[in-house]
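Complex shown without one protein chain; remaining protein chains in place.
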Amino acid sequence: MKFTVQVNEGPYQHQASDSAYLFAKAALEKGHEIYRIFFYHDGVNNGTRLTKPPQDDRNIVNRWSELAEQHNLDLVICVAAAQRRGIADADEAKRNGKDADNIAPGFRISGLGQLIEGGIQSDRLVVFGD
Amino acid sequence: MLHTVNKSPFEKNSLDTCLAHAKEGSAILLIEDGVYGATKGTAVSNKVQEAMSKFTVYALEPDVKLRGVADKVMDGVKLVDYAGFVDLAVENDKVQAWL
Partner (left out) sequence: MMGGEVKKFLYMNRKAPYGTVYALESLEVVLIGAAFEQDVTLVFLDDGVYQLIKGQDNSDSEMKNFSPTYRALEMYDVEKLYVGKEALEMRGLTEEDLLVDVEVKTADEIRDLMEEMDVVLSF
């Protein structure tokens, strides 16, 4: 079965991102397809490579990047939400005259249409938020 | 239809709204702080007990264990792991998250 997962909260602040990750991992382990993981609201903060959690804690951002690499996942960060919160890839940084980008490997920035399209193309949309 | 509730019933009304809008026979899965709603002897236990005659109530076991309430889960609440969560999402035609 094909899933799209929506993540509405940032890492560490709220469990939503952990729940979404463990759900996605379990779905993949069961042989399902994750069509897309869409990061919205503060969820866009899951995609900054500049996080540095303490050694004894999980690394939420790296965990997403690794899962994306292993399973060729489409991790999409909403552009409008990202601009508000300062998440940028090289193109976005250049377009908006910013001096740096911070997007983590495996993530891409795109429009809200990707969420709707995920809802259309997938058998199930599962939302994790606050 | 699968309903998920991730809020403590002592803080937010997500569980109440879920119970008021879920169709008889629905699956309700308590996750994150929602799992406190599955515990015995609370101010909402009777409500949840009653709900179990209309719905199947599940709680996400990793979240129950994490919060130290594994020995307080009400009889009749079914514990599932993340694989079980995925199965519920597959078995039901859609998922509504009561945030």
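Order of writing sets the labels: A and B. Residues in every chain begin at 1.
The definition used in the following text is that a contact is a pair of C-beta atoms (placed from the backbone, for glycine too) under 8 Å apart; a residue touches a chain by one contact, two chains touch by 3 or more.
The shown structure was predicted, so the numbers you read here are calculated from the model rather than taken from an experiment.
J.: Give me the chain A residues in contact with the hidden chain, please.
T.: Residues of chain A in contact with the hidden chain: 6, 8, 40-41, 80-81, 111-113, 115-117, 119-120, 125, 127, 129.
J.: Which parts of chain B face the unshown chain closely enough to count as touching?
T.: Missing-chain contacts on chain B: residues 1, 13-14, 17, 20-23, 94-99.
Rule of thumb we're sticking to: only the chains that are shown with their structure count from here on.
J.: Centre to centre, by mean C-alpha position, how many angstrom separate chain A and chain B?
T.: Here the centre of chain B sits 26 Å away from the centre of chain A.
J.: Which residues of chain B touch chain A in their complex?
T.: 6, 31-33, 62-63, 81-83, 85-87, 89-90, 94-95, 97, 99
J.: Would you mind writing out the residues of chain A in touch with chain B in their complex?
T.: Its residues touching chain B are 1, 3, 8, 15-16, 19, 22-23, 25-27, 29-30, 32, 124-130.
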